[in-house]
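All protein chains of the complex are present and in place, except for one that has been dropped.
Each chain gets a letter, A and B, in the order it is written, and its residues are counted from 1.
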Amino acid sequence: MTKALCATFALALAGLPGCKGPGDAPPPAEPAASASAAPVAAAEAPAAPKAKETGPIKVGILHSLSGTMAISETSLKDVALMTIEEINKAGGVLGRQLEPVVVDPASNWPLFAEKARELIQKDSVSVVFGCWTSVSRKSVLPVFEELNGLLFYPVQYEGEESSFNVFYTGAAPNQQAIPAVEYLMSAKGGGAKRWVLLGTDYVYPRTTNKILRYFLHSKGVADDAIMEKYTPFGHADYQTIVADIKKFAASGPTAVVSTINGDSNVPFYKELGNQGIKASDIPVVAFSVGEEELRGIDTKPLVGQLAAWNYFMSIDTPENKAFIAEWKAYVKEKNLPDGDKRVTNDPMEATWLGMHMWAQAVEQAGTTDVDAVRQAVGGQHVKSPSGFDIEMDAKNHHLHKPVFIGEVKADGQFQVVWKTDGPIVAAPWSPFVPDSAKKVADWTFPWVCGNCTEGKYKSASATASL
Amino acid sequence: MSALTTRLGEMHGKRGWIALAATFAVVGVVLPLVHMPDYLVALLGKFFCYAIVAIAMDLIWGFTGILSLGHGVFFAIGGYAIGMYLMLSIGEQGVYRSKLPDFMVFLDWKELPWFWRASDNFLFSCLAALVVPGLLAYVFGYFAFRSRIKGVYFSIITQALTFALMLLFFRNDTGFGGNNGLTDFKQLYGYPLADPHVKLGLYVITVVALFLTYLLCRFLVTAKVGRILRAIRDAESRVMFCGYDPKKYKLFVWTLSAVLCGLAGALYVPQVGIINPSEMQPSNSIEMAIWVAVGGRATLVGAAVGALLINAAKSYFTVALPEAWLYILGALFIAVTLFVPKGVIGSLDKSGRAFS
Partner (left out) sequence: MRSPTRNRSWLLAALFAFVALAWVGRSRPAWADDTLASDIDHLGSTDPVALHDTVDHLAKAGDARALPALQALDDGKLKMDTAGHAFIDDNGSVKSAVPGANRAPVGALTAVEVDNSMRRELGPALAALRLSAPEKDVRLAAAQELAGHPSDDATVLLRTAEKNEKDPDVHAEIVLALAQVDLASNDANRRLAAVVALQQSGDISFKGDMERLTTKDPQGEFNEPDPRVRQAAAATLKAIENKIALISVVGNLFYGISLGSVLLLAALGLAITFGLMRVINMAHGEMLMLGAYATFSVQNFFAAHFPNHMNWYLVAAVPAAFLLSFAVGVLLERTIIQRLYGRPLETLLATWGISLILIQTVRVIYGAQNVAVANPDWLSGGWQLLPGVVLTYSRLVVIVFSAAVLLFTWFVMNRTKLGLELRAVVQNREMAAAIGIATRRVDMWTFGIGSGIAGLGGVALSQLGNVGPELGQNYIVDSFMVVVLGGVGKMAGTVVGAMGLGIANKFLEPFAGAVLGKIFILGFIILFVQKRPQGLFALKGRFAEVG
């Protein structure tokens, strides 16, 4: 017993110098003084930016490379690395090369928060590109706000948020969900009168369906014409649910709005196909299914099913051709798995857009300092592969995005059946939800907040009272 | 007074008490004074919470022979109890600026469910963190031990318990935040959680809790209760023939260990900043068993050491050599059961008397 305690004591002593922290295997960039020196941690902060002004700029990449979301997120990591190479080849940013720091939070939400903290505090990255599910974003949000980091979030989401530390390069509901439902209501879309809202059980589908329900009410659809169902992540048995959809559809023209996420999509679409549901009878529009998710499914029974995005690989513009060519060359050069079967999709385009906007903002600000870059990102313009000129809204940290609705073709690509004339401004707070309709997301003076009903500062003339 | 000294002497020899005090001094006093980086404070705090769990597991497995593969559920419930208090403490500073927690807003709920009403009281939440896991364990154990379920069957149904509760908590409709879990905490009893001093304070409280847990368990196992527990582990039927009712003892340690896990969970959540149903997943609970096995069953110290070693290794390897970590962990499971059944600390004690 005594021996055991002595052993423990010895271990504790031995562990002290090593207490710089586990995971130190990559050579620490910070000076060794950080652990044993007396100065409080806060005193190191002024020293750090000086060290960062030369040498590579670190860029964090926070995407699941394993687990249920890996099917969607791995390509985002790949395209981020490709864009970094592209920027580096063109001379880097501020004359400095970009250095990626890739971590794998493994579809585990608490691990996302832990890895985000590590990226900002230990690896001292200047910006993070990451997250897919809204759960992961909500898990890392407190970390970014506490440590004043910068996150570019490339995936369509449910809105109802606008953080000082996040730039949203994916679609808000009014740039994806609402136009899709309007299309399905129209004669061309099938004139749906009954709605099945089917999703994975977490914040994004729940919130999106809440917004859609209010929207449908505003269009005169009653609650008994709406069926809402949720399944957990990784759910694979959709027999009963597909049968229920058929039963529900017996009473009138029906459309299904699917917010199923991750690899559950594969068994869901297989069951749809096997039970003989045709897109011309019961159209299914999905918000989280793109070219990448269709790669793993036999798409013949799915011909005609729909998706709504702000970009499709099949869009015919010279910019898109160049983007796809660059991607295919990159895949070949790095020998990525599945070679020439790899595809591009909306979140990949959004990642690419976000990276270029950030790089432009850093050039404009002349520094990687988060507060300076944040001011500079608003108002940046980038020409997207979709052919449209995309702008980052200076007020609400969202992009102005065009909307495309596409039908699945037998080859796994999408055929665009409807699109907006030009980019739409994002409305992070949905005007259809009574509580949200009053809220404003505007980080410019005099509002300076992401979710308030009245400005933080009354007006320009009120500065005297501050 | 002399009775007390005798009793204390039974717990440890003089050298043992000195070693214990010295370790506490290093870990609980010296380390906080040295300026550890922020994330390290939280990391060590997390490890020490796990050590409390490991000691609780050792109590039921090493000393009583009950292998639970679902103890994570008690840990998680303790965490949720405090998490609920922390959620309500956010007040209107959340993303939606509502009195209700954020996840209730997106579920379109208009008011707090009944089981949330009392969670704005700190004392109540602390008690709930201890009492609710204890109650669950008591009910479960009462029926299980009464039907004389033992061995692998018992382990399997503890797995079923944690799995079922995990599924329940993953449902958004259940009202505990579903997949998101409870997060975005701002303050604990008025103290802002982002403040490094508060983090240090939580760390010190965890260390104190760890040592108190250890002393409590050491007290128990060196008392007559401890001898009966070991007897139950070794030959339960004979214990019955000797006139003792094993059910009562098993139920007692089972409930106690659940309460200790609840305590660990309650200390864990403010330091980590999030509680999520994946804490209840079966693999987490199985890992808790390996901490005890590696450190040494029926040693208490060994369990704590095992927990620290394995979690430190995990943190290191998942960054340095992520591909290798699962191999190492798997090999550890196999090696420990095959070659080092007594565990690291257990093997150190060649005489075999120190841990009786």
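Note that in this section a residue touches a chain if its C-beta (ideal position, glycine included) is under 8 Å from a C-beta of that chain, and two chains touch if they have at least 3 such contacts.
Predicted model, so just to flag it, every value in this text is computed and none were measured.
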Looking at the whole complex, which of A:173, A:301, A:428 or A:450 touches the chain that is not displayed? A:301
Identified contact with the non-displayed chain, of A:291, A:326, A:349 or A:407: A:407
Touching the absent chain when the full complex is considered, from A:223, A:237, A:371 or A:389: A:237
Among B:171, B:186 or B:314, contact with the omitted chain is made only by B:171
Going by the touch rule given at the top, which residues of chain B touch the chain that is not shown? 67, 69, 140, 143-144, 146-157, 159-161, 163-164, 167-168, 170-171, 282-283, 286, 289-290, 293, 323, 326-327, 329-334, 336-338, 341
Just the residue numbers, please: which parts of chain A touch the chain that's not shown? 65-67, 70-71, 74, 187-190, 201, 229-232, 234-237, 239-241, 243-244, 246-247, 250-252, 263, 266-267, 270-271, 273-276, 279-280, 283, 295-298, 301, 303-304, 306, 337, 407, 409-410, 415, 417
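The working rule: only the chains that are shown with their structure count from here on.
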Could you please state the distance in Å, as a whole number, between where the Cα atoms of chain A are centred and where those of chain B are centred? 35
In the complex formed with chain B, which residues of chain A make contact? 1-9, 11-13, 16, 19-23, 25-26, 34-35, 37-41, 103-104, 108-110, 113-114, 117-118, 121-122, 135, 138-139, 141-143, 146, 158, 160-161, 163, 201-203, 206-207, 210, 230, 232-233, 435, 439, 451-452
Once bound in the complex, which stretches of chain B touch chain A? 12-13, 15-16, 19-20, 22-23, 26-27, 31, 34-40, 43, 95-98, 102-103, 105-108, 167, 170-172, 178-181, 183-185, 194, 196, 272-274, 276, 278-279, 299, 301-302, 304-305, 312, 315-316, 318-322, 345, 348-349, 354-355
